[in-house]
Structure formats: structure tokens, C-alpha cells
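Only a single protein chain was left out; the remaining protein chains are all shown in position.
For subunit A:
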Amino acid sequence: MAYKIVASQCTSCSACEAECPNVAISEKGGTFVINPKKCTECIGYFDVPQCVAVCPVDNTCVIDTAYPRYQAAG
């Protein structure tokens, strides 16, 4: 799985963009989106997903169940 951003709740503050270790977050149509192909749920980098930790609106960066759980390489 990857994380996704609930567009209706995103304030476009951009805080998540700078924190993402995978450079998976970018602005699109006024709000921010996570590229699921790049998202590793921060596994291997940090204990908690950085977008979730820095987002000012609760339950805005959430698990996207449409994608399989990320497997750390090796």
C-alpha cells in the first residue's frame, strides 16, 4: 500500500512535500498528491510516515488500500 492525500481536506500548505524522503509528493490542481509508485510509507527511513506526522489536518494523509502493502527491498 501507499499513502494518499484526501484532496477535499488538503490545505495545500506544502508541508508534506519537503518532508517526503522519496520525493513522491507534488502539487497537482491546487492540492498535493502522492505518487503511489514512489511512496514507501517511509519504511526504511522513519518510524512514522512523514506526511501523516506533519499534516495540519487529521486523517488527510491516509493509507490507499488500492495498492498492495509496500515491501522493503531485500
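As a working rule, contacts are C-beta pairs under 8 Å (C-beta built on N, C-alpha and C of every residue); 3 or more make two chains touch, one makes a residue touch a chain; residues count from 1.
Here is the rule we go by: contacts and distances are computed from a predicted model.
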item: Among "FeMo cofactor biosynthesis protein NifB", "Sodium:solute symporter family protein", "Tripartite tricarboxylate transporter TctB family protein" or "Acyl-CoA dehydrogenase", UniProt-listed name of the chain not shown; value: "FeMo cofactor biosynthesis protein NifB"
item: Contact partner of the left-out chain, one of A:6, A:23 or A:48; value: A:48
item: Touching residues on subunit A - with respect to the absent chain; value: 9, 11-15, 17-19, 46-48, 50, 53-54, 56-57
